[in-house]
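One protein chain is absent from this view; the other protein chains keep their places.
Showing subunit A:
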Amino acid sequence: MNRAPRSGWESGGCPVAGRTPRNGRRVWKVRWWEAGGARRSRLWPGRWARLTAPARRTMAQFLFEADLHGLLKLDTPIPNAPPARWQRKAKESGPGPSPVGVSPMKPANRSHSSSKTPSKTPGKSGSKIQSTPTKAGGDRYIPNRSTMQMEMANFLLTKENDPAEESPTKKEQQKAWAVNLNGFDVEEAKILRLSGKPQNAPEGYQNNLKVLYSQKMTPGSSRKNSRYIPSMPDRILDAPEIRNDYYLNLIDWSSQNFLAVALDNSVYLWNHASGEIIQLLQMEQPDVYISSVSWIKEGNYLAVGTSSAEVQLWDIQQQKRLRNMTSHCARVGTLSWNSYILSSGARTGHIHHHDVRVAEHHVATLAGHTQEVCGLKWSLDGRYLASGGNDNLVNVWPCTQGGGGDFAPVQTFTQHQGAVKAVAWCPWQMNVLATGGGTSDRHIRIWNVCSGACLSSVDAHSQVCSILWSTNYKEFISGHGFAQNQLVIWKYPTMTKVAELQGHTARILNLTMSPDGTTVASAAADETLRLWRCFEMDPIKKKEKEKANSAKSSIIHQSIR
């Protein structure tokens, strides 16, 4: 700043520096309180200064004394000093802002890092001269702090004092710092870049993920479905403390119309017909939670998997625990029944078969996953077991051992790019399996497990937690997470969307179907269970179906006689 030196103490020269400001440089005095002044208040309005950190440390004492002297000696008032705080406040409440700009008391003005030190030679000045008007962050000495090259200035000033040769230890130290900062030894390596970059993605290409995550409502697909699917749930149940863990399977609906829900360390049974709620069990050990529940086909026994690697079997009528089967070493996240065989999948990636009728329950081990098994389903005819894991694999296991006595999967599907928790067998077509991938994948795939072919694949644009096939219609339903937390009903095999059921405010964790196949229950991280009556049979069609079923049975009767 090329201003003429002012009168008063400034033109009189700084007793500390022994210089005059005629060369255009400002002179500084240490701030009273920074020098360790006993009183943390401004002695004199507007008198303040800056020093570099190291200089300040060494010179503080000296400057403090000098300052004191200076203050005591001062005869004339300071003209053009920044106004005192009280003056400023008065002005602010009055008309217009202060003409001087920002007061020196504001923290923005304090630059602890560096400034021009008065004891250095005046010739070297690395800082730029500013004549712009004062702005926020600036002051009357340095109006625009951000354009000042403070560090550069300080470096140029202080390097004169540094010894010319650095001691070898210092060099080592600096080198160590450089390696630390850069991650490699700058002296030893260089960075190369292949020139001639390929074409960037075409104009107008919006990042796929952005489209995915900023989706609001998908435009209504041309729905030609003839049936009415209510968009609101039939019922909403409270599920407090439900664990928000993608890898667990916390709800199941029995053939006796009981919905079992695992809430942290307890299991509750909700009678759909009567609405009654029973607390079946609560874990005794602290910090142990339920990680999976599964009803036996008949609906009188419930299998419970825990985080303490146990698989328990409970009798519902007596509300008593029948068995506690321990064979795993990590939490049991998923269970599936095949008549008297209970299969359990654990965090280790192992699947165990338990024969619940005998004492030595652990009859087989299936090692096909290297990470947590989160999806496990026996096919309806009991011939295959499908398992999905956090290692993105889907394995299809036979019900009988191979030649060597070991179980080996008949199929392994690697196409999913995310954890596969959603696994479901088609009830009306043999050997057809549906799987859904997690956040990194978001696809639903349909497979034929005999040929190993992927029959179809559709991008669901959202984490798939569960898939259920309908027994009443040729459709299946999938549960999703971020961003819409919706259930989607798809037509099979055309893979078109029939309906989207919205309502959950957090990601859906599990789906289960009622025994009559009309209602789907969804449990979500928003601590609710919603019951959707989406597969309601048309009464006329229902009668037809019943007739067909009874006709079949009567034919059989005849033949047996």
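One rule holds for everything that comes next: a residue touches a chain if its C-beta (ideal position, glycine included) is under 8 Å from a C-beta of that chain, and two chains touch if they have at least 3 such contacts; residues count from 1.
Simple rule for what comes next: contacts and distances are computed from a predicted model.
Trainee: Considering the UniProt annotation of the chain absent from this complex, which name among "Trifunctional enzyme subunit beta, mitochondrial", "Mitotic spindle assembly checkpoint protein MAD2A", "BRCA1-associated ATM activator 1" or "Large ribosomal subunit protein mL46" applies?
Mentor: From the listed options "Trifunctional enzyme subunit beta, mitochondrial", "Mitotic spindle assembly checkpoint protein MAD2A", "BRCA1-associated ATM activator 1" or "Large ribosomal subunit protein mL46", the omitted chain resolves to "Mitotic spindle assembly checkpoint protein MAD2A".
Trainee: If I consider the whole complex, including the chain that's not displayed, which of A:L194, A:A273 or A:A359 touches that chain?
Mentor: Per the contact definition at the top, the residue touching the missing chain is A:L194.
Trainee: With the full complex in mind, choose from A:T326, A:T348 or A:Q415 the residue touching the hidden chain.
Mentor: Only one listed residue reaches the unshown chain, and that is A:Q415.
Trainee: Touching the absent chain: which residues on subunit A qualify?
Mentor: Subunit A touches the missing chain through residues 182-184, 187-202, 205-210, 213, 370, 391-392, 414-418, 439-440.
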